[in-house]
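One protein chain is absent from this view; the other protein chains keep their places.
Labels A, B and C are assigned to the chains in the order they are written; within every chain, residues are numbered from 1.
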Amino acid sequence: MSGQPPAIRSAPKLTHAGALAMIGAAVAHAEAIGAPVNVVIVDESGVDLAMARMDGAKFLSIETARSKAQTSASHRRPTPKIPQDIAAGLAFASHGRITQMAGGLPIVFDGHCIGGIGIGSASDDDDVAIAKAALAAIGAATEF
Amino acid sequence: MSGQPPAIRSAPKLTHAGALAMIGAAVAHAEAIGAPVNVVIVDESGVDLAMARMDGAKFLSIETARSKAQTSASHRRPTPKIPQDIAAGLAFASHGRITQMAGGLPIVFDGHCIGGIGIGSASDDDDVAIAKAALAAIGAATEF
Amino acid sequence: MSGQPPAIRSAPKLTHAGALAMIGAAVAHAEAIGAPVNVVIVDESGVDLAMARMDGAKFLSIETARSKAQTSASHRRPTPKIPQDIAAGLAFASHGRITQMAGGLPIVFDGHCIGGIGIGSASDDDDVAIAKAALAAIGAATEF
Partner (left out) sequence: MSGQPPAIRSAPKLTHAGALAMIGAAVAHAEAIGAPVNVVIVDESGVDLAMARMDGAKFLSIETARSKAQTSASHRRPTPKIPQDIAAGLAFASHGRITQMAGGLPIVFDGHCIGGIGIGSASDDDDVAIAKAALAAIGAATEF
């Protein structure tokens, strides 16, 4: 069928080995700086791949960490880069899933976004540092 | 029983052929301008008629596109025409379904609103241009 | 880092061109046999790629069609092949998402499951025939 666009494309995916290496690195970094957090890692469609709640982390921050991970995976950017002027509108219209809260970073290899990581429960700076430690552990991009 | 108001009225409805023609035109326009989006088309009751998520579109924008389509179908106006001073209240009270985000347009024939279209993932201008391309494809109004 | 398992793997994905070709073929087949249906196509993580509700289709069958598509994508098999003896337990424990209702088929290329299609509103046989017409349109497997 000449002229018909292809029904299939090839794309990279994060393995469970990669996701668990990210969890391990995030927890190790969080322990080193004394900042207990929740870590959520999602795939390129926003579905959970791995999560961990550390001793002392705020349990409601599991949900905000997941929203951060999903936002970064969907929008392929750090959560604070969601446009300021429409952040509230996006949050409402997505039933809270799109967030501007710091702590969400996309997982990017060779320019391809293959998921997102969200950290929640500590300060903005600590959340971001922990997320970057996880990304560095698998050789993903850490600057955006 | 003269004097009793009629129990039935006639109203135009969008066919699935019309909804799929809109999807096709929206996707073609989005491909032409290089802006991958989600397209959601709802009927006059706000229920899904058709949707498409393009390669590279933000998956969380499926939800915002649906809110845009529902808002336009319900309020029979482009989403940015929701009153600014009560937008947050409307969003809360509708569980996020009423949105002021650009990209939602009513589907209007001969002055009758028969549904709504919502586009999400690109810039405001691109979202609106893609929605108008879909409306033009079936001869619906494109100015409001 | 010798010995560390890879963080990335490559996998095929369904394009929006492929998903829309499936929608078109499903609707054409449904029109030909006079069986209006809902069609839902999801990706390999169960997230919507495309959907259509035909004139006369049951609107609540949008939801059952989505559950069928998600079940087939997740379990990589036709929905009736969910084990009979635990079907009710699976439905409960997945909050209704895992279903044994006929009309859900996996989208399989070269042995890789890249999503699922669910058809809902007609008879079991018609739902399955429509799903197979959609799979055939893109050259995906039609026997399981």
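Just so we're on the same page, contacts are C-beta pairs under 8 Å (C-beta built on N, C-alpha and C of every residue); 3 or more make two chains touch, one makes a residue touch a chain.
The structure displayed is predicted, hence computed values, not measured ones.
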* Structure fact -> Within the entire complex, the undisplayed chain is in contact with A, C
* Sole contact to the chain not displayed, among A:A52, A:I82 or A:I117 -> A:A52
* Could you tell which one of A:A7, A:V27 or A:A140 touches the chain left off the display? => A:V27
* Asked: So which bits of chain A touch the chain we can't see?
  -> 13, 15-16, 19-20, 23-24, 27, 47-55, 59, 62
* Asked: What residues on chain C make contact with the chain left out of this view?
  -> 9, 45-46, 70-71, 73-76, 86, 88-90, 92-98
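As a convention for this text, only the chains that are shown with their structure count from here on.
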* Whole-Å gap separating chain A and chain B, where each centre is the average of the chain's CA atoms -> 30
* To do: Could you give the separation in Å between the centres of chain B and chain C, each centre being the mean of its C-alpha atoms?
  => 26
* Express in whole angstrom the distance between the two chain centres, defined as the mean CA positions of chain A and chain C. => 28
* Asked: Touching two or more other chains, which residues of chain A qualify?
  -> 9, 45-46
